[in-house]
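Every protein chain except one is present and positioned as in the full complex.
By letter and in written order, the chains are A and B; residue numbering begins at 1 in each of them.
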Amino acid sequence: MNFVMTPEQESIRKMVREFAEKSLAPTAAERDEKELFSREIMDQIGELGIFGLPYPEEYGGAGSDFVSYAIAVEEISRVCASTGIGLSVHVSLCAWPIFKYGTEEQKQKYLRPLAEGTQLGAFGLTEPNAGTDAAAGSTIAVKDGDSYVINGSKVFNTNGGEAEIEVIFAATDKAAGLKGLSAFIVEKGTPGFTYGKKEIKMGIRASVQRELIFENCRVPAANLLGKEGEGFKIAMTTLDGGRIGVAAQAVGIAQAALDAAVKYSKERVQFGKPIAANQAISFMLADMATKLDAARLLTYRAAYNKSNHLSYSKEAAMAKMFASDAAMSITTDAVQIFGGYGYSREYPVERLMRDAKITQIYEGTNQAMRMVVSGSILR
Amino acid sequence: MEIVVCVKQVPDTTEVKIDPATNTLIRQGVPSIVNPFDKNALEAALQLKEAYGGKVTVLSMGPPQAKDALKECLAMGADAAILISDRAFGGSDTLATSYTLASAIRKLGNCDIILFGKQAIDGDTAQVGPETAEHLGVAQVTYASRIEVSGDVARIERESEEGYEIIEVKLPAVVTVIKTLNYEPRYPSVKGTMKANRAEIPVWTAADLTVEEGRLGLKGSPTQVRNIFTPPRRVQGVIIARDTAREAVAELLQKLTEAKIV
Partner (left out) sequence: MAVLVTPECIGCGACVSICPFGAIEMRDGKADITDACTQCGACIDTCPVGAILRGKEEAKEVAIDKDAYKNVWVYIEVVEGKPKNVGFELLGEGRKLADAKGEKLAGVLIGDKVEAVAQNVFAAGADLVYLVEAPEFAHYNTDGYTATFVDLIETYKPSVILLGATNDGRDLGPRIACRVGTGLTADCTGLGIDEATGLVAWTRPAFGGNIMATILCPEHRPQMGTVRPSVFKKPEPNPTKTGEIIKVASKVKAEDIRTRMIDIMKVCTASCNLEEAEIIVSGGRGLGKPENFCYVEELANVLGGAVGASRAAVDAGWKPHMHQVGQTGKTVGPRIYFACGISGAIQHLAGMSSSDIVIAINKDPDAPIFKMADYGIVGDLTEVLPILTEEFKKIKAN
């Protein structure tokens, strides 16, 4: 048993933290306020090699592991959760299925630029009528000679409109249900592939989610990821990993809230003493810190399992649901500790609370996570 | 081009505070960092390497912990790092430090340009660069904000009190670098960080250098610290807090007039 980070993980944390604090922190509130997605920031993250953290050097990666990657998402999210999810989607939802299921050609063509950070990635599964019930989607792909013709649409597509590379899912055999779903790599600019409206959201407002529209969009057959009918498996295993990213994002948000609450409760003086001297506050801080620690340990454990080729589906679901619930509760408590100032947009904790909410919802709601966990233990 | 950068690990003096009760420095929790001006120098070195090719070697004289500073330099992109560390170097002032650094640079062999930050933020002497140049017998240009090289001549933009000068110097030379947007230090990359993390940093002791013992450390340091004290504080004067700015200004001017300042 070893709860100590490796020197490599430690130094990656330090490096990402320095970058986040110097480059993201000064503009995080403004980007949230004005709902500005910054491609420049994503490019910087790419240049630093953060997108390639868990992938082998032969594909332009850094050859580190998923714990380092989780740490990077955590540190970025601690400062800007919007950027955190952009990073997580790119690495876990777009690059990973190509790494895991792609052909050598696909890896060289798509994984390399994703890992090297020269192109941005996204993942399209959710449709207006198909959220948790992924099989209810209506996007279809019909094989026509050397290509597939895709029709349909996707919603809430993180990095959508910005990403050069999309991994999307469409039914190649509608009658086969889940077994008829297939995964495709679609490049930005492919004729017939356009973007719909941009979502206006409660939180993570500096990240971008758009609708994807496919109208007779012709994709080369070489861009089929895996085999026809493997789409659902690809989607689910990909989301298993994505949840580690979301859990790490939640941990980062929660850490920011705890840090702010600790600092504020030591500085804020009421009745002649810092409010931290009140047990009502200090016990709240103790509970927040404990939840955060548990969330972080679950998250790193899931990431560790993934790095070491151990099963991680249940672990990632546990981590995602626990960490996101913890983030919601910790940020809510932080707002409470800040009192009226907590509710004010001049202080950062209300943003953290708004950002935390989505972590309970996306990449599988926490109710769906309980389905995964209970399914796993009742098997 | 062979480029050497000399860096110092310093306490982040912007984080240092004085304990008002004891009037002493609170060092606890003050992080050790790479001297910020040295990072500008390293950035300059990396840009020179990118423009003209070559190798960047970072040297630091300091205690064993200074390896952390060198690793940070490797993470930023330096090719090699050497720590110069020995108890015999302890207590060195600028003369002994520059003597030791110059010996190490000689041991490295041919180098074209030797960069320093303009000064270290703990001592603020700005002497080690010029004194190292003197020990090595090479030319120096201080307060550089831009360095361009053609052949064996460097063209340097040097900050002056009133603007800047353009100076040409034949290499090899020592150049000290100021904080400038031209040399805003880059972030370490993931690959650099991982490489730095795995790097073994060689340590050169006094025995590895061709040096006279009497010129090292305290023995080789002409200056001695006689005592240390906290600076005398100015006394707080009159603080004006009024409802409107106009009232406050009126009161200030009245007080200044009374005191015959205006």
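In this section, contacts are C-beta pairs under 8 Å (C-beta built on N, C-alpha and C of every residue); 3 or more make two chains touch, one makes a residue touch a chain.
Just so we're clear, the structure is a prediction, and the values are computed from it rather than from any experiment.
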item	value
Chains in view touching the one left out	B
Missing-partner contacts on subunit B, residue numbers	11, 13-14, 16-18, 22, 24-28, 62-63, 86-87, 89-91, 93-95, 98, 119, 121-131, 133-135, 139-143, 155, 158-170, 173, 178-181, 214, 217-219, 221-231, 233-242, 244-246, 248-250, 252-253, 255-256, 261-262
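The rule is short, and it goes like this: only the chains that are shown with their structure count from here on.
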item	value
CA centroid of subunit A to CA centroid of subunit B, Å	40
In the complex with subunit B, residue positions of subunit A that touch it	7-8, 11-12, 15, 18-19, 22-23, 47-50, 52-53, 62-64
Touching residues on subunit B, where the partner in the complex is subunit A	71, 75, 187-191, 193-194, 196-198
